[in-house]
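Missing here: one protein chain of the complex. Every other protein chain is in place.
Per-chain residue numbering starts at 1, and chain names A and B are given in the order in which the chains are listed.
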Amino acid sequence: MAVLSPPSAAGRPATGRRRSDGGRVGRRRLAGWGFVAPFLVVFALVFLAPIAYSIYLSLYRDQLIGGNHFVGLDNYTQALKDHEFWSGLGRVGLFLIVQVPIMLGIALLVALALDSGRLYGRNFFRISIFLPYAVPAVVATLMWGFMYGKRFGLVASINQHLHTSIPDPLSPSWVLASIGNIVTWEFVGYNMLIFYAALRVVPESLYEAAEIDGAGQWRVIRSIKIPAIRGALVIATIFSVIGSFQLFNEPSILKSLAPNAITTYFTPNLYTYSLSFSGQQHNYAATVAIVMGLVTMVVAYLVQLRGMRKEA
Amino acid sequence: MTNKALRRLAPTVALLAAGALGLTACGSSGGSGSGSGSSDANAVQSALTKGGNLTVWAWEPTLKQVVADFQAKYPKVHVKLVNAGTGNDQYTALQNAVQAGKGVPDVSQIEYYALSQFALGKSVTDLSSYGAKDLSKTYSPGPWNSVNINGGVYGLPMDSGPMALFYNKKVFDKYKLPVPTTWEQYLDDARKLHKADPKAYITSDTGDAGMTTSLIWQAGGKPYKVDGTKVTVDFAGDQGTSTYTKVWQQLVSEHLLSPVPGWSDQWYKGLGDGTIATLATGAWMPANFVSGVKNASGDWRAAPLPQWQAGANASAENGGSSLAVMQASSNKALAYAFLQYANQGAGVQTRIKGGAFPATTADLDSPSFLNTPFPYFGGQQANKIFSESAKNVLPGWSYLPYQVYANSIFNDTVGKAYVSSTPLSGGLKSWQDQSVNYGKQQGFSMG
Partner (left out) sequence: MATDTAVQGTAPTPRTRERVRPRISRSSRRHSPGKPRRSVLLTVLTAIVVLYSLVPLAWLVINACKTQPKLLDSFGLWFSGKFALWDNIRETFTYNDHIFVRWLLNTLLYVILGAGGATFLAVLGGYGLAKFDFRGRRAVFAVVIGAVAVPGAALAVPTFLMFSKMGLTNTPWAVIIPSLISPFGLYLMWVFAAEAIPDELLEAARVDGSGELRTFFRISLPLLAPGIVTVLLFTMVATWNNYFLPLIMIKDPNWYPLTIGLNSWNAQASTVGGQPVFNLVITGSLLTIVPLIAAFLMLQRYWQSGLAAGSVKE
């Protein structure tokens, strides 16, 4: 977890050198826990306890007829064979592979452009691109939903006025791309800002060295800037991976406009929601959620490993 | 959003002249005295005198006035009316509250298609001991049938949705289309209309569980058979279902149905500009026309639902809700007193005035109700059509004891028929399979 615990990786822990002074260190450790404790207490209440409860739930099955009984790992075997679960997972996997690179790519390019100092009106660009992040997912989806309207919406207007034939964004074959567009719109600015902020603190000395070597702009980007912000890239990727796997708000709100294109198992998160809220299958929903959590963790870990290996 | 259409069961016709409605509700006399001497029935009366607090979960807007009147009449009773969401949202909240054992209301609005699920889970109370059994003549057959589950009465009908055909007369006149009396004719109109104006469709349909099951119901189908915990789902071999799919498949395959999802902004627009020419739906629809499609006032008319067999007069219900007393209520007698007031007594009149379509036979038959003109429909006395439809609802239909879930996966299965080459019958078959699967998982014995 080196990237995820940067202070230690950077060799910065405050007290590392003073191990010999036993009593004070002990007290200070206690103080450390004291600072972290409030966060951990609430964290335990809103994250760990429900997760523990979910694990407990996943070992039982509660039926309308017959009540609640212990079923061991039956729910897990069912999930592993569940076609709908896997199709949802496949869908967010596809989403991850296509949407995340596009989004992060645009974000990185814009961040580099801003950082290059070669733009007119840099501050305007920076804030404009970031603005969509302030729009709640609900509002963003309602808005795009209106615009996607196939008969009277913006897409229809464009088709009519410009005689183009943009396909229906809400048809089954396009709806995932349309959702990808909404998510990209919402988060490009956010990721751009993280990259941009990281670029701003690249030590001057590196640029000076490159200048002496006579390195061109692209060379500077490739050999200095990108490696320098690798940490930010990895973090952004990990958060995007988690975000993709948890895709919920956008498809769930768009469903009323595209009822046949967005199924109840469109994404794993939507699936657990409908299992639990329409189907009253809390136990199975908890199981699916746990499996999904494990998959997410593994993928996030792989992303991190890969990010680190490149760095090495 | 599959059960969307089912949710909007609702009030009809805010256009009624208030003065036209002065009749007495049969309920108030029949209701309080009908307890056949049981002690519970007496408890209802004394609960009213004694007073107390009630929490009611409902999204039906006309109940607001009913609650105010009720409290004015019985000053010792305090009712807290909470809109805990519409349809499925509220059921979720209700089920969660029941499971948590806390925060369960005393009274809850529950749609007919969802009631048996709550009855089976024993979340709602059997009202037989309060005298509800004697009310079979008070309510029209469709709703009454829906609250009778496994020999108990689990709610009092609040409103109903006998089906009718709403059509845009302006469009029909323009293209000289006959108002269809059979679904074959409807199909014919659909073709002619779409040919004459490629932007116009006979109706919009993107797959709606409530509408599909209602039309199968009207076609005499009985795909669901429920006997206690013994449940059968059979669309594949159901006669009514194949009657329905035969006509509807042609509408789908020939692209004669507008692909605009119901209740979206575009749908309202289509109803207004003539590109959606008809709607086959419950009698609660007029209120939605008035508030949502103002610009087409005068264009629309109501007609009896087209028939699957020429000359028949079969009908079905689409939507409608009951009020039920929750098992967890600590004051069931008082809760029942509220039900009586709202769904049987003076509350019914208040709600009709507010635009609701009643389930009480006395109102459905009353001349002032029948003769009310609808300015939106060019002065047509549309209640005559609706009341007639209510009488002709085919008996013997039943929903699944887990219809809420089944409807939620309608678009996963049958919906495919609207966006791919899967036939309707194939979609219904996979809906059947998944419903059976779910039933098995929930411990029902699936036949």
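Here, a contact is a pair of C-beta atoms (placed from the backbone, for glycine too) under 8 Å apart; a residue touches a chain by one contact, two chains touch by 3 or more.
Please read all numbers here as calculations on a predicted model, not as lab measurements.
For the options B:Trp217, B:Trp263 or B:Trp431, the residue in contact with the chain missing from this view is B:Trp263. Counting the whole complex, the residues of chain B in touch with the unshown chain are 1, 4, 7-11, 57, 59-61, 82-87, 92-93, 96-97, 99-103, 262-266, 268-269, 272-273, 284, 287-288, 291-292, 294-295, 355.
Contact between chain A and the absent chain runs through residues 1, 3-10, 12-16, 24-25, 28-29, 31-36, 38-40, 42-43, 45-51, 53-54, 57, 106, 110, 113-114, 116-121, 124-125, 127-140, 142-144, 146-147, 152-154, 157, 161, 185, 188-189, 193-195, 197-198, 200-201, 203-204, 207-208, 211, 217, 227-232, 235, 238-239, 242, 245-246, 248-249, 253, 256, 268-270, 272-273, 276-277, 282, 285-286, 288-290, 292-293, 296-297, 300.
Methods note: only the chains that are shown with their structure count from here on.
Centres computed as Cα averages put chain A at a distance of 42 Å from chain B. Interface residues of chain B facing chain A in the complex, by the touch rule stated above, are 1-2, 4, 88, 92, 95, 117, 120-121, 206-207, 229, 258-261, 263-266, 269-270, 275, 401-402, 404-405, 408-409, 411-412, 415-416, 418-420, 438, 441-444.
Those residues of chain A lying in contact with chain B across their complex are 63-66, 146, 149-153, 171-172, 255-261, 263-265, 274, 277-281.
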